[in-house]
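Quick one: the structure is below, questions incoming.
What follows is chain A.
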Amino acid sequence: MASSQHVLLSPAELSYLHSSLSLTPPLRPDGRSPTQYRPLSAETGILPGTNGSARICFADGTEAIVGVKAEVEKTKRRWDDDTIFSENNHHQQQQQQQQQQQEGEEENEGRNNNDEEGGSSDWVELTVEIPGYRDDDSGTVFLGQMLSEALLADGGFVKRLRINRRFHWKLFLDILLISPPLSYPLPLLSLTTHLALLATRLPKLKSEGDEDPFFDDDWAAAPYLYARDPATKRVAERPPVTLLVMAVGGNIIFDPSKEELAVADVVLAVSVGDDAQGKGEDRMDVDGSNPGRNLKLLSIRTVDPPSRLTPPGVANAANSAYGHAQVVNTGANQKMPEARQTESEAVEGVWKPPRGGAKAVVMGALVQKVLVRGGVADEVLDALEGVDTS
Partner candidate 1 sequence: MPREAEPSLNEKQFVLQALQDSVRLDGRELEQYRPLELTFGDQYGVADVTLGKTRVLAKASAELTVPYADRPLDGIFNIATELSPMTSPAFEVNRPTETEVLISRLLEKTVRRSGALDTESLCLVAGQKCWSIRVDVHVLSHDGNLIDAACFAVVAALRHFRKPDTSMEGGVLTVYTPAEREPVPLSWLHSPFCVTWSFFGEEGDIAVLDATWMEEQVRSGSCTVSLNQHGEICQIAKLGGVPVEAVSLLHCTNVALVKAKDMSSKLDRWLAEDAKRRDKGGLLAELSAENDRVPDM
Partner candidate 2 sequence: MADRRRINGPPGATMAPVFEDDAGQPEIKNGKGRDRAPNVIRKTFLKTGVTPSASGSAYLEFEGSSKSGVSGLKLSCTVHGPRSLPRSSPFSPHIVLSAHVKYAPFATKQRRGYLRDPSERDLGTHLETALRGAIIADRWPKSGVDIIISIIEGDQDRETSKSQGDETWDMMNVLSGCITVASAALADAGIDCVDTVAGGVAALVQDAGEDSTPRIVVDPIPSDHEKVLGACCVAYLPTRDEVTNLWFKGDLPASDAGLYTQLVENGIQASRNANRVLVECLGEATS
């Protein structure tokens, strides 16, 4: 499932799209504003057989289902972890842990201790299924890696899966795209995963310490993976979301459709998390509206813009027996940094696939636009908060 799937658009159509998207404000084919997402309907808890599940339908008909299943797994001992599991050691560990809690999670002296608190990224297994594509297709792998990267980036997520020193939860995330991939499914899959994780509950632990874990049978007592604030019923910390954002001309466009991607200059997938730390009580009380979040940047990936693979248009002037005139022309233009722009402007209305990369400044602007307080990431998280995940 590469972003570079074939787009059946003629050079003339591409050229029209490009110029209309480059206008200020840009004119998108479906009439959205540059930062607007496609309208969506979402529900959670649709699959009783899972620990958490969610389904999102975008208005254009693309639909995804995510199911989360958890299993108890024995934590692997590492070769350099020479602590023999004895009662003595056990106490020591507990003391250390207590001590550590007092000190906050800032400092950890021994490596051993450090590992106790952390987890391994093997504890999460994420699979993406796109109908019609093999699961080892590079595009599918890319999507899966991108989503798991965001989830595991800060190492905080796996900590939630720890049961005790010897056991942990192994979380399986199965992400299914139900509809045919009409657009690059990254935003859809990311939002659905976000909701599914919010709805995920793990059985309540009844055992104590490091004994073999056993759990409360009562599902109603099962705590959420992402704990709710008991008073406000709000989720304190939220799973990350990955936003797809592209630049075309001078404009920045969010949640691009397949057609819009076909003329993109640069496409970025930006994962952001909502940092719970620093989110004080004082900011919660403002009449329900969100006073802004402490966003954090978790990962950025460049998505290969499919525009590079579009067929070029041929200008009337160059449309003679020898098309070489154009190639020579581009060769000369390469000396100039703005070669691409000048080329496309040179012949009005003739599509030319972009060449080269993007300025670091442009990429920076894209990221900035995502992260800025009250920006799109904030909006998306706000909107997702509206979904009932209980």
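The candidates came about this way: all candidates are chains of the complex that A comes from, given by their letters.
Just so it is clear, a contact is a pair of C-beta atoms (placed from the backbone, for glycine too) under 8 Å apart; a residue touches a chain by one contact, two chains touch by 3 or more; residues count from 1.
Note that this is a predicted model, so its numbers are computed, not measured.
Student: Once the contact definition is applied, which of 1 or 2 turns out to touch chain A in the complex?
Tutor: None of the others touch chain A; the one that does is 2.
Student: Contact residues on chain A for candidate 2 in the complex?
Tutor: So the residues of chain A touching candidate 2 come out as 2, 6, 76, 78-81, 111, 115, 118, 120-121, 136, 138-139, 141-142, 144-145, 149, 152-155, 268, 272-273, 275, 294-304, 308-309, 311-312, 327, 330, 334, 337, 339, 353, 355-360, 363-364, 367-368, 371-373, 377.
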